[in-house]
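The complex appears here without one of its protein chains, the remainder shown in place.
As written, the chain order gives the labels A and B, with residue 1 at the start of each chain.
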Amino acid sequence: MTTIGVTRTTLLKDLRMEWRSKDAINSMLFFALLVVVIFSFAFNPTAEESRRIAGGLIWVAFLFAAVVALNQTWARELRNQVLDAYRVSPAPPNALFLAKAIGNFFFVVVLEALMAPLFVVFYDLRSVGPVWQLIVVALLGTWALVVNGTFFAALSIRTRSREIMLPLILFPISIPALLAMVDATTSILTGEASPDFWIKMLAVYDVVFTAVCLLLFESVLNAE
Amino acid sequence: MTGTSDLSSPPVIVLDNLVKFFGRFAAIRGISASFAPGRLYVVLGDNGAGKSTLLRMVAGLMEPSQGNFTLLGTRDHREVAHRVGYMGHAPLLYDELSGMENLRYFAGLYGLDDDAVCRKAMQMVGLDPELSRRIGQYSQGMRQRLSLARAMFHDPDLILLDEPFSNVDVHSAREMAAVLGRVRDKGKTVFVVTHQAALMEGVADEFVHMAAGQIVAREEAVRNAAIPNAEWTPR
Partner (left out) sequence: MKNLFIAFVVFTLALLAFSTYQALFVAPTEQTMGEVQRIFYYHVPSAWTAGVCFFVNFLASVAYLWKRNLASDGVAAASAEVGVTFCTIVLITGPIWARPVWGIWWTWDARLTTTLVLWLIYVSYLVLRRFSAGGQTQVLAAALAIFGFVDVPIVYMSIRWFRTQHPSPVMGGGENSGLDPAMLHAFFWNLAAFTCVGIVLMVVRYRLQMLEEKVEATHAAAALQGGSR
């Protein structure tokens, strides 16, 4: 019943279930695709312009898509009230949280990898700065969205109109992370500024909020 | 071996003035009671009598609003979580996984990584471990049986069952009742919340009647000399 062991089995179970149903990844992909297409109509940018706005577009698209996935995570545990089976077991609550957060991280990273080529095609994107920095920003930024998102999704399953609740509480808290992701991405794409400060800030944000989540998850899981 | 209920050994559950509110509604209204081990209790009562709420509190899914209770000799309920089995009103299983996959996952939560444990549990309720169908395609009766297996695979000392016979045909229900009787004979304590008291007659040790959030009566049941050794038909 170690945290790592239970985290691993829960994560594998979630990945297997997602592989069978593909609910989250399909709805997320389609949603992100819609956002990309609609933005493309709305702004119709030239290559030069798109470099400046792409940071914002990409992350807004991923943020909305991530919310779709985050709502799915706990919906699966509520069907047949399976969450109760976890809660009566002696398994550590934080293992469940970590498994869910890592699972969501995985789904959103897969989504980003699949959507990146589309952005290149639709917006004629070419990065001036080094691409590896983009990957670092994407990984740190995704964890920032997903760790709080997983926590707040668990929090909102205990409220009325839970699907609406998640973005209402997640977005305000995520503003600094979003700002960092957007501005760092734009800095790298245009090559005009260094993203170093933002990368450090995202790392701090990730560490701080992962700690807060792990500290508070048990209380929220057992709030009944 | 018919387990004689040993009334001198310390009780498994001691409820001390337990109260649960949902807003202004008092679902449990001050229950104090104690239950001896090695017995099969059948909890009866109308809808809204507080049966499920009481069971959820004892299982540790809900905090009492007032009062407290001792479980297997301790107030630290997390400490004895591995010795308690709980079967909820809903199946508490993943529709997308097969029977064995479900059990394997839950076994992992209890630190049991032995496949044999899961197989044994499946066989105990008369299900074929090789069944690769997902739970979503199971019949209601099969799902309830698997649910029972999930509540008991880790060989708990205290088993809490909420409406285990709902939507189960009479034949399967009798078989499930017989399984519970045998588990009790091994010295385990079993609580069954049900509407169908008739199914448990001959197997039960005691009927506990609840009404309006309180225990109103407890009556000793008449036990059959032998529990019918039901033949499971694996499907």
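Quick note on the criterion: contacts are C-beta pairs under 8 Å (C-beta built on N, C-alpha and C of every residue); 3 or more make two chains touch, one makes a residue touch a chain.
Note that the coordinates shown come from a computational prediction; the quantities given were computed from them, not determined experimentally.
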{"item": "Left-out chain, listing which of the shown chains it touches", "value": "A, B"}
{"item": "Touch criterion as defined above, residue of A:4, A:38, A:78 or A:212 at the omitted chain", "value": "A:212"}
{"item": "Hidden-chain contact residue, picked from the options A:139, A:193 or A:214", "value": "A:193"}
{"item": "Subunit A, residues in touch with the chain not shown (by the definition above)", "value": "148, 151-152, 155, 158-161, 165, 168-169, 171-173, 175-176, 179-180, 183, 193, 197-198, 201, 204-205, 208-209, 212, 216, 219-220, 223-224"}
{"item": "Hidden partner chain, residues of subunit B it touches", "value": "19, 21-26, 29-30, 48, 63, 65, 212"}
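The definition used in the following text is that only the chains that are shown with their structure count from here on.
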{"item": "Cα-centroid distance, subunit A relative to subunit B, in whole angstrom", "value": "39"}
{"item": "Subunit A-facing residues of subunit B, complex", "value": "59-63, 78, 81-82, 84, 86, 88-97, 101, 105-106, 108-111, 134, 150"}
{"item": "Contact set on subunit A toward subunit B in their complex", "value": "1, 5-6, 9-10, 13, 16-17, 20-21, 76, 79-82, 84-91, 222, 224"}
